[in-house]
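All protein chains but one are shown at their positions in the complex.
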Amino acid sequence: MKRILIIDDAATVRLYHRGILENAGFTVVEAVNGLEALEHVANTVFDLYLVDINMPKLDGYGFLRELRSKDIPQAPAIMVSTEAAVNDQKLAYASGANLYLIKPVRPQRLLSHVLTLLGLTLPNPDHSL
Amino acid sequence: MAEPLTINDEDFLKFREFFYRKTGILFEDSKRYFVDKRLLERMNATASENFRSYFTMLRFQTSGEELQTLINAMTVNETYFFREEYQFQCLVNSMLTEIIAHRKTEIPIRIWSVPSSSGEEPYGIAIYLLEYWPQLRNWDIEIISSDIDTSILNRARHGRYSARAVQYMPTILLNKYFHRDGEYFQINQELRDAVEFTRINVTDAAEMRTHRNFDVIFCRNLLIYFDDLSRKQTAESFYDALNPGGFICLGHSESMSRISALFRVRKFPEAIVYQKPWGMK
Partner (left out) sequence: MTLAVVNVSPIANKKFHSLLIKTKSEIEMALTKAASQPTTIEDERQRIRDQAGLLIALADSNPLVRRWAARDLLTYSNVSAALVERLLIETEPSVIEVILTTLTRIGDECAIEGLIRCLRTENAMLRNAAIEAMKLLPDEIAPFISHLLNDPDPDVRIFTVDVLESLRHPQVESWLIRVITEDAHLNVCGAAVDLLGEVGSECARPALLALKQRFPEEPYIQFAADLALTRIAAG
């Protein structure tokens, strides 16, 4: 089963994304900031990361830079943020994001991007939302 | 007969704020009974008329003697030998290996065990090094251990333990490093000489200045008594007490990830610890 790490300091956002992903059959782990996420990364292998930008302690950019510098199997990362500015997007890609989505993300849209990045096809109808 | 001594809500809040400023320790409302009981004991012992007069003495006594006595009464000193032993394994198998690999000179490796409480932790570290770190043949190690509580420090220097404190210590080590003294276990003189005990308040910047150049800090089961700001402040002081590449070990219920971004998470086979990155000033 594919494992996804959600990194966001807002509890409701984590819950929202978790619901969408668990419905589609993924296993989800949560972290409240970049540092906590790195602790999870030290313990567990993930297939995809869903990363917020603005977080305390270590923000999304910082997390991705640390992650990408690690000598571990790398997985795709989706950055989700309220910031629509081009600069933020550039910085996200430069930090190692594979995709940049603007919040709030609609369930179908999130799911289809996740599936594409993981090289999977759309789930069975009974798994859909 | 004199009025019975009491502590009202306002007194409690005043005292809580004062004690927090002095020690970093924040008493939640749920600790009210614990706090009142000890305060009343000290008010009785000092023959104070009421809370106000006691509080005034606490704040303005130049020697600070009563404050220290009260601190001694308010701290929770619970500890035992080989608590969270996996971190000691991590020390001898992983952390020290990395430290000596980077070491260019032969200066001693310095370990700080804070808070020491009654000494089980620093003595345990010394025993672990003697038993399980063969490199001790080639390297000197200095162990410093500190606490805010002066009476517990005296007990630590003394090194006399109940059966309960040593219950997780293998018998063979118990026989080797302790001798029986009635129902107590007395740690031997060599180990007592191997650990230097000092008094420190970790939330006091001036006191923290005098403790520096450490390679490993064990700070276990202290930050749980603090609020977020005191935790952060203490972590920042530890950062400057560490050499580059130095490690910090927290208690199992404590995580640096919610306290400070200064340290890097390091995963070793035995434990997750935090590191001041190599090359950081």
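As written, the chain order gives the labels A and B, with residue 1 at the start of each chain.
We adopt the following convention: a residue touches a chain if its C-beta (ideal position, glycine included) is under 8 Å from a C-beta of that chain, and two chains touch if they have at least 3 such contacts.
All values reported here derive from a predicted model rather than from experimental measurement.
Colleague: What shown chains come into contact with the chain that's not displayed?
Modeller: Within the full complex, the chain not displayed touches A, B.
Colleague: Any idea which of B:L39, B:I71 or B:I144 touches the chain not displayed?
Modeller: Spelled out, the listed residue whose C-beta touches the missing chain is B:I144.
Colleague: Taking the full complex into account, find the residue in B:K22, B:R110, B:R220 or B:R266 that is in contact with the omitted chain.
Modeller: Touches the omitted chain: B:R110.
Colleague: Going by the touch rule given at the top, which residues of chain B touch the chain that is not shown?
Modeller: 107-108, 110, 112, 126, 129-131, 136-138, 140-144, 146, 176, 188, 190-191, 193-196, 198, 205-206, 209-213, 228-229, 232-233, 236-237, 239-240, 260-262, 280-281
Colleague: If the missing chain were put back, which residues of chain A would it touch?
Modeller: Residues of chain A in touch with the missing chain: 9-13, 15-16, 19, 53-57, 59, 61-62, 82-83, 103-107.
The rule is simple: only the chains that are shown with their structure count from here on.
Colleague: If you average the Cα atoms of chain A and of chain B to get two centres, how far apart are those centres in Å?
Modeller: 39
Colleague: Could you list, by residue number, the parts of chain A that touch chain B in their complex?
Modeller: 32-33, 35-36, 38-39, 42-43, 57-58
Colleague: Okay, in this complex, where on chain B does chain A touch?
Modeller: 255-258, 260-261, 264-267, 272
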